[in-house]
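Supplied in structure tokens, the structure appears directly below.
Excluded from the complex is one protein chain; the other protein chains are retained at their positions.
So, chain A:
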Amino acid sequence: MMPEMHFDEEQPDIPEGQRRRPTGVAAPAVIRSGREVISAELALTIYRQMVRTRALEERSIKMSKSGEAYFWIGGPGEEVVNVCLGLQVHKGEGPAYDYLHLHYRNAGVMLAMGMPMIDHVRQLAMRWTDPHSRGRNFVGHYAVKKWNVVPVTSVIEVQFAMAPGTALMQKRHGLKYPQENEGITIVVGGEAGTAEGDFETCLNWSSRPGNELPVLMIVTNNRFGISTDFTLVCAEKRVADRALPYGIRAETVDGNDPVLVWNALDRAMRYCRRERKPYLLETLVSRLHGHSSSSGAQRDWKQPDPLQMFEEKLLAAGAMDANTVETLWADARAEAEAAVAAAMREPEPRPEDVYRFTYAPSPVDVVYPQDYTGLPGQKDAPEGAG
């Protein structure tokens, strides 16, 4: 069984022993896509995190089908964007660090940042130990204050209305503490959500003349809004074009290619950090298991699999061998399995926990100076609530 990991522990990179390559084949220094490159070492790190993410998602789907959980939603097919983003986030708490306004397909971001698998599973299994929502929210609805991951909602695109607020505080913070002037706001949503006004809110509020904000808007375009094809409801060819009238810099990138995505994210994040201005990055991604368990979560074999493609690329380049692939998959699956086994043994919420964490303690509230305990004056308020 894998030991349980905690937030503060650094994730191990590729263990030394797994980096062996076939004798006589020179390991490549870099992995290429067209004119863009990343180091082979980075490629292996990305690959490993993609495998971990996929293994966790596949085990999560199984949970929803086995009755261990009610519902699954996630991002198989979006691992490239998620992992590359998670590895580049400036992680920490407060405006000097990056704020993350994620959506519900971002397990890879969180794993790459160092979240232990079990914290994803705890939410899926609706345990009291779920640190994101105490078993209250759907899976993938993360909330981690110490990493500036604000609560994920199921209401699509509302996160785009909130992003200018954190970015505003970051811009001010940078003016006050120039040496820390690097925190940016990253907001992620799907292309279907760009039909909501909140997407336009973000473009507008982030680009007000003289008040431009460091917001990186990432649209993961999988071409489906649940079951509705993007081309049937949207006339524009590229979501990224929506940035044009606002004078916001934008790019569309193949979201299934880690080399391209890594560099596109790097460019976008550097721009937001340095210029303190917004950037729109559209990534074209796959959706390998449909919308969610509500649509069956069956594998769609017609969709290109970015993980398989990257695996083949790294093998062909000699960056890793079949043995490494096998080991990484076995480790990732064992890690996911252990996380599920451990989480399922953990306690569920108690009836009186219904009320908890409704209100923060308030010095000016005479009814709820601590927390909510039921209606004001209610005589049967549960013991221990609040």
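As a working rule, a contact is a pair of C-beta atoms (placed from the backbone, for glycine too) under 8 Å apart; a residue touches a chain by one contact, two chains touch by 3 or more; residues count from 1.
Everything below uses one rule, namely that contacts and distances are computed from a predicted model.
Hidden from the displayed complex is a chain whose UniProt protein name, among "2,3-epoxybenzoyl-CoA dihydrolase", "Sugar ABC transporter permease", "Extracellular solute-binding protein" or "Alpha-ketoacid dehydrogenase subunit beta", is "Alpha-ketoacid dehydrogenase subunit beta". Here the missing chain is touched by one residue of A:Val81, A:Val144, A:Val253 or A:Leu314, and it is A:Val144. From the set A:Pro28, A:Gly94, A:Gly114 or A:Gly318, the residue in touch with the chain omitted from the display is A:Gly94, counting the whole complex.
Here the missing chain is touched by one residue of A:Ile61, A:Ala163 or A:Ala264, and it is A:Ala163.
In the full complex, chain A contacts the hidden chain through residues 94-95, 99, 130-134, 136-137, 141, 143-145, 148, 150-151, 153, 155, 158, 160-170, 185, 197-198, 201, 204-205, 208, 356-368, 375-377.
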